[in-house]
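A single protein chain has been omitted; all remaining protein chains appear in their positions.
Take a look at chain A:
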Amino acid sequence: YRNLTHWLKTRSVSVDLNNDASLLIDIPDALCERDKVKFTVHTKTTLSAFQKPEFSVPRQHEDFIWLHDTLVETEDYAGLIIPPAPPKPDFESPREKMHKLGEGEATMTKEEYNKMKQELEAEYLAVFKKTVQVHEIFLQRLSSHAILSKDRNFQIFLEYDQDLSVRRKNAKEMFGGFFKNMVKTADEVIISGIKEVDDFFEQEKTFLLDYYSKIKDSTAKAEKMTRSHKNVADDYIHISATLNTLSADDSTFYLRLYKVEGRVASDQELKLTELLRYYMRDIQAAKDLLYRRARALADYEHSNKALDKARLKSKDVPQAEEHQQQCLQKFDKLSESGKRELTSFKGRRVVAFRKNLIEMAELEIKHAKNNVTLLQGCIDLLKSN
């Protein structure tokens, strides 16, 4: 029931992905109906693979998950970092708060209630913005990837103007989520247990494992911090609304102070926490690549042992040799592609951090400056008369 058109039109892309004119994707519109969010996926392309140069389709969150899973399951992409799936839209927090607000309505003044309601609506909107952003980035990561952008299922996702849910069900039956489960159950023992031959991957492994646990911790602490910030902002609303019943002057000050503080919290939410959360997921995707390569290495080592055994027994040697060759090829292919992917991932991550941290700092300065102006104006007001 909420249309984000204005915001959607005026925002900028968080990570500079939508640069290649041959395939431009964005989510210009989204609608929220009860729990379900309907995204409008808009594509502009010069590629002949598509039937039209410009088109839009409605998609649900589950459609994105389907796309992600099919990519993960595709053997050919085992050597690539698959962009992390966007998380499910979560309106739990504002909805719960709205419920509590309804229950507490009798104890508040009309003013307080309206202000709290406004604040919750803003929170709702913030969740909405976040989810649109994260779904959009997922698609843009795909479109800017040399190999993944050509994926047939990706093209179907963008173009198919019917409901995808039928296709989704079929896909699940085909793949059975085997690979995904494999990756999930494959714990770090596999990676750390394998004797690494390549320095590059040894370093990457150490780095990613360590970095992942640290960024996970930072994400959790950032979320905790922004929750506290919200609590403080909420207190300001109550105070300002109560002051309002006394006089116009004081309350406006407090209310505007709240507005700035509140916005700092939601901006922090959008920028810093989202940044950390996103890269946490991205690093998990990089780790998944390492898992797959480690598994390929394990397979190769097994095939070596099997070949030795076969040679010893002088039985089925050609099959064993072929199997060993295949394993080696697969491993080499994954290593080569993996190296490329991880290197470009590093560069991408640094650029994204830089951009986000700068924007966040500039925003904080702007808000803090606003506060100063506000307070100075208030002092002048009190001093005049």
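Keep in mind that, in the parts below, contacts are C-beta pairs under 8 Å (C-beta built on N, C-alpha and C of every residue); 3 or more make two chains touch, one makes a residue touch a chain; residues count from 1.
Just so we're on the same page, contacts and distances are computed from a predicted model.
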Protein name, per the UniProt record, of whichever chain is missing from view ("NADPH:adrenodoxin oxidoreductase, mitochondrial", "Phosphatidylinositol-3,5-bisphosphate 3-phosphatase MTMR2", "Sorting nexin-1" or "HPS1 biogenesis of lysosomal organelles complex 3 subunit 1"): "Sorting nexin-1"
Touch with the omitted chain, as defined above, among A:Lys36, A:Lys88, A:Lys305 or A:Lys369: A:Lys369
Given A:Thr46, A:Asn114, A:Ser228 or A:Gln319, the one touching the chain that is not displayed: A:Ser228
Sole residue of A:Lys36, A:Lys214 or A:Lys309 that reaches the chain not shown, by the stated touch rule: A:Lys214
Hidden partner chain, residues of chain A it touches: 207, 210-211, 214-215, 217-218, 221-222, 224-225, 227-229, 231-232, 235-236, 238-239, 242-243, 245-247, 249-250, 253, 346, 350, 353-354, 357-358, 361-362, 364-365, 368-369, 371-372, 375-376, 378-379, 382, 384-385
